[in-house]
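I have a structure I would like to understand better, so I am pasting it below and will then ask my questions one at a time.
Now for subunit A:
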Amino acid sequence: MVNNPKGEAVDALRTVTRDIDTNSTKISARGVQVHYGDTHAIKDVDVDIKERSVTAFIGPSGCGKSTFLRCINRMNDTIDICRVTGDIRIDGDDIYDRSIDPVQLRARVGMVFQKPNPFPKSIYDNVAYGPKIHGLARSRAEMDEIVERSLRRGAIWDEVKDRLHAPGTGLSGGQQQRLCIARAVATDPEVLLMDEPCSALDPIATAQIEELIDTLREKYTVVIVTHSMQQAARVSQKTAFFHLGNLVEYGDTDDIFTNPKDRRTESYISGRIG
Partner candidate 1 sequence: QSRDAIRIVGSSTVFPYTQAVAEQFANITGAPSPIVESTGTGGGMQIFCGGVGEQHPDITGASRAMKASEYELCQENGVTDITEALIGFDGLSLAISRANDVEWSLSLAEIYLALGAQVPVNGEWVDNPYTRWSEINPDLPDTDILAYGPPPTSGTRDAFVELAMHAGCEALDYVANGDFDGDWVEDNCSRMRTDGPFVEAGENDNLIVQRIVADPNAMGIFGYSFLYENMDTLKGVQIDGVDPSIDTIADNSYPISRPLYFYVKNAHRGVIPNLDAFIEEYMSDGALASGGYLSERGLVPLAEERMQMLQDNVLNGQSMDAPAG
Partner candidate 2 sequence: MTTLAFAILLVASLAAYALNRRAATTIRDGGARLHSVSNYHGLFALLLMLVPVLVVILIWLVLQGPVVNAMVMWALPAGTLDGLDTGQADLILAEIQSISGGRIFGDPEPWKLAAAAHLTELRELAALGLVLLTALLCLAIMYVARRKVAAGFRARQGVERIISGLMIFCSVAAIFTTVGIVASLAFETYKFLRLVPLTEFLFGLNWEPQIPIRADQIAAAGAFGWLPVIAGTIVITFVAIFIAVPIGLLSAIYLFEFAPKRIRSVAKPLLEILAGVPTVVYGFFAILVVAPAIRSLGASMGIPVAPNTALAAGGVMGIMLVPFISSFADDALSAVPRSMRDGALALGATRAETVLNVLFPAAIPGIVGGVLLAVSRAIGETMIVVMAAGLMANLTLNPLESVTTVTVQIVTLLIGDTSFDNPKTLAAFALGMMLFIVTLIINIFALRIVRKYREAYD
């Protein structure tokens, strides 16, 4: 039983029952290293992420959570000074292989960013963009349906259904974040990476997104970065704890929170290192 400094019982927060699908490994990373110029941001990380489960990345700010997440769909390719080495496989295929097409990879591995980044287009077009480029809708009606379904899943349909053609950038912070989630699920990716998806959301919206994650788990593999240990405890089956670029501990969420093996994990959960 671990307590954070303000004394609330972490244990008490976990109410979701966990039924971990341990059927197979979706993503496996071996010896991953990331450098930004001279900064060594990720140090020799090995991890296996199970299919159809929710994995949470936690750790103090600046420890490399976002960086590692961006390795999984090769978004780091777009940063000039970023160098990734090691081996990351999805379904056994090395995604850094020359034969792998990052475009196809990213269609399979969706992502929600830490800062909401809606396109300066209408709400409808924001969501329809992914399905359109991949040719997922055969007709306008089909597209309408995809957009509505995605916005509903993003828990934002009711708020925007009357102004689907207003610009997405005119929404409030929290709405933008939910729009980006809707956009990401619209292409039905096998893997969904979410970088702090609830940071600008109020408790009600947060609950709705957590519900979404829980449904997604039935079909997809979800990786989520979060600062809220309560949230990690609520939604994830596996938790990875990063610290200073190292993957310190990885295991069942229950175990990590109740019975951390590493001293640093324990300190972090109990609020002693930052």
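For anyone wondering why these and not others, all candidates are chains of the complex that A comes from, given by their letters.
Please note the rule applied: a residue touches a chain if its C-beta (ideal position, glycine included) is under 8 Å from a C-beta of that chain, and two chains touch if they have at least 3 such contacts; residues count from 1.
Note that the coordinates shown come from a computational prediction; the quantities given were computed from them, not determined experimentally.
Participant: Once the contact definition is applied, which of 1 or 2 turns out to touch subunit A in the complex?
Facilitator: 2
Participant: Residues of subunit A touching candidate 2 in their complex?
Facilitator: Listed in rising order, the residues of subunit A that touch candidate 2 are 73, 75, 78, 80, 103-108, 110-111, 113, 115, 117-121, 129-130, 133-134, 167, 169-170, 180, 183-184, 187.
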